[in-house]
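A single protein chain has been removed from this complex, and every other one stays in its place.
What follows is subunit A.
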Amino acid sequence: MSTAPTATTVASRRRTERLAGAAVAAAGAVLLVAAFAIPEPVRQSPGLGPRVLPLVVSVGLLLCGVLLVLTATRRHDEGVEEALLREDDDAVMELLDPDEPPVPLRGLLVVLALLVAYALVFIPLGFVLSTTLFLGTITTFVDPRRWIRNWVFAAALSGAVYLLFTEVLAVVLPAGLLG
């Protein structure tokens, strides 16, 4: 079993909850505006129009977001420690969501930057080259000491997967510079 969360982790979890709620509400608001922009059909048919469901969904998101912010705030008044601790009771929840360490921001930014870069060069450089570069860089970022293993893995996997898809499975992948 994990150790009991301290007051600071409870406070930071509550802050995250509020932030998540606000983000959900904001997404709902944006979609709500976009739902009103949906054009009316040229010929109206009886029953529901194209706007109804988008309106229901966006209003639902907006309300849920507000509710999330409110519950995270209200718990503060009635002893947030107990309320949050009670949530951890479920053994299955504990399994699915063990006390995982928080993701460091630097690591997250590096991974995201590499993903965006991979997407940008995927077609121009071709699958083999872009994937070798992506796999080699990201695995070496995680485990720099084993860089030789990482780059061998990167090149081997890219090459093998490319041959498998283009030669055996008849799925065309971008050839790029090597094509």
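Here is the rule we use: a contact is a pair of C-beta atoms (placed from the backbone, for glycine too) under 8 Å apart; a residue touches a chain by one contact, two chains touch by 3 or more; residues count from 1.
Keep this in mind: contacts and distances are computed from a predicted model.
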{"item": "Omitted chain (choose from \"Tripartite tricarboxylate transporter TctA\", \"Octanoyltransferase\", \"GntR family transcriptional regulator\" or \"Branched-chain amino acid transport system permease protein\") - UniProt protein name", "value": "\"Tripartite tricarboxylate transporter TctA\""}
{"item": "Contact partner of the left-out chain, one of A:26, A:112 or A:178", "value": "A:112"}
{"item": "Touch residues of subunit A, complete complex, unshown partner", "value": "16-17, 19-20, 23-24, 27, 31, 34-35, 38-41, 45-50, 53-54, 57-58, 60-61, 64-65, 67-68, 71, 87, 90-93, 95-97, 100-101, 103-104, 107-108, 110-112, 115-116, 118-119, 122-123, 127, 131, 134-135, 138-139, 141-143, 146, 150, 153-154, 157-158, 161, 165, 169-174"}
